[in-house]
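Note that one protein chain of the assembly has been removed; the remaining protein chains are unaltered in position.
Entry: chain A
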Amino acid sequence: MTTKKKLSTKENYRAMVRGLDWEPTYQKHSDIYPFHTFEGIKIHDWDAWEDPFRMTIETYWKYQAEKDRRFYAVLDGFTQSQGHLNISDARYLNALKLFIQGVTPLEYMAHRGFSRLARFMPGSAPRFAALAQSMDELRHAQTEIHALSPYNRYYEGFHSMRLWHDRVWYLSVPKSFFDDAVSSGPFEFLTAISFGFEYLLTNLLFVPFMSGASFNGDLTTMTFGFSAQSDESRHMTLGLEAVRFMLEQDEDNVPIVQAWIDKWFWRSYRVAALVAAMMDYLLPRKFMSWKEAFELYFEEQMLNGLFPDLAFYGIRPPMHVEQAVKEKEYLSHQVYWVLYSFSYAAMFHTTTPEPQELEWFSEKYPETFDKAFRPLWEKASSIAESGGRFYFQGLPQLCQVCQIPMAFTEAGDPTKHVQKSSSYKDEIYWTCSDGCKWIFDREPEKYVQAWLPVHEIYKGNCGGPSVPEVLTWYNDKGDSGEFKGSNDDKNWKRWHSEGVEL
């Protein structure tokens, strides 16, 4: 008797993923898979979809279980060793708050979005890749909440992340982004999330958080970051394969895909503006500026690597990318200034940068910082020194598409504000940039439905017309406002004093 050799990776994938699919006979194919045609994408051969990872459910469980074992071992060690005492400074926690309030709920939404693809994509390869990603995203949401929960015991800003994601003004930026994606068709969702978000910008979004955590002594965030990000290479591959597959299947798909790339690059990039502010201002120990990260992860990898490759299919770099390249000189400063100015209603603390941080900004942003932003911070610091605190009085106008306050400036001129407008059914809608205006004008019927926090406050839908009423509706327990003198500031000193019971 001869023992049969173990199946190779390729044979195993062929047998245990692709080989388990079947053609339906007692239901019509179009009744089972009703959603993949209305967007106009033409597919002739679903079997041409390649999964280079050749992941089977057996391999998937094996590696995911190992990742979770490693992560939870570190988390236990972190908790047992009072790991919260090792972070660089309490100001650092504000980066984590932004993450758990703004990003973790998106992981959960991604889980839901990919579950839908796992059910409704007609090809077995994309269906399985979507199923794996759906489970990954649920794991990410869960491990992120676990990883950050030890901080909730000692600090503010972590206790109501789900409620805040639905209610608080700056969190409508990531929330509306994902709602936009999940309310599109399956191919646009893949282009939006798998390609635009995961492939084009994932490094800018997540690697700074992990490296920031690593550099600021935050073991638990660094570990969940690496654990989650290790799934990311599969997600990126799904994104690239989805785009390539659509482009190869039919030439008519090219302009549709190009328009989605144009739209979702700009949508994703605007969400990344919050990361820009986080990197430059919320990390007490800085390792890389937003500008440097943008050059490394976007210009070098995507504009010089990916897009020359996609030119083969007739795809060009996204529209408005030149605006993003110019904005790298000032994006983080403008966004953090907004967060600082409206901090009385943000569920994390802000403060003025320390003198050595101003020096770092001057060095990293020689063209713009001293001219346009240093004077703002010096003014805010002098107000603080005389016992005051600068807050913007009133509520900002929001962009109808990205929902960020209209604080952006003309490309190349950090002193001239942009206000674009469009008319639709006799109403005027405002947008923050050419990119957002283009997106609005393409699908006005979608964006006129936006739930804009400032409008809703003025309509009386957010607890009442005054700031204290809105803060009560936000469930603010001292989570907002200036960092200096905050409970976080006091608790940091308390947990680090001798003889304290932890």
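Observations on the model:
Criterion: contacts are C-beta pairs under 8 Å (C-beta built on N, C-alpha and C of every residue); 3 or more make two chains touch, one makes a residue touch a chain; residues count from 1.
One rule holds in what follows: contacts and distances are computed from a predicted model.
Missing chain, UniProt name from the options "Carbohydrate ABC transporter permease", "Phenol hydroxylase P2 protein", "Heme exporter protein B" or "Transcriptional regulator": "Phenol hydroxylase P2 protein". Within the set A:Ile193, A:Leu306 or A:Cys436, the residue that contacts the chain not displayed is A:Leu306. Note on the undisplayed chain: of the listed residues A:Leu148, A:Met210, A:Leu282 or A:Leu471, the one touching it is A:Met210.
Check A:Ile41, A:Leu75, A:Met222 or A:Leu471 against the missing chain and you find that the one touching it is A:Met222. Contact between chain A and the unshown chain involves residues 8-10, 52-54, 59, 63, 66-67, 70, 202-203, 207, 210-215, 222, 226, 229-230, 232-233, 236-237, 240, 287-288, 295-296, 299-306, 308-312, 325.
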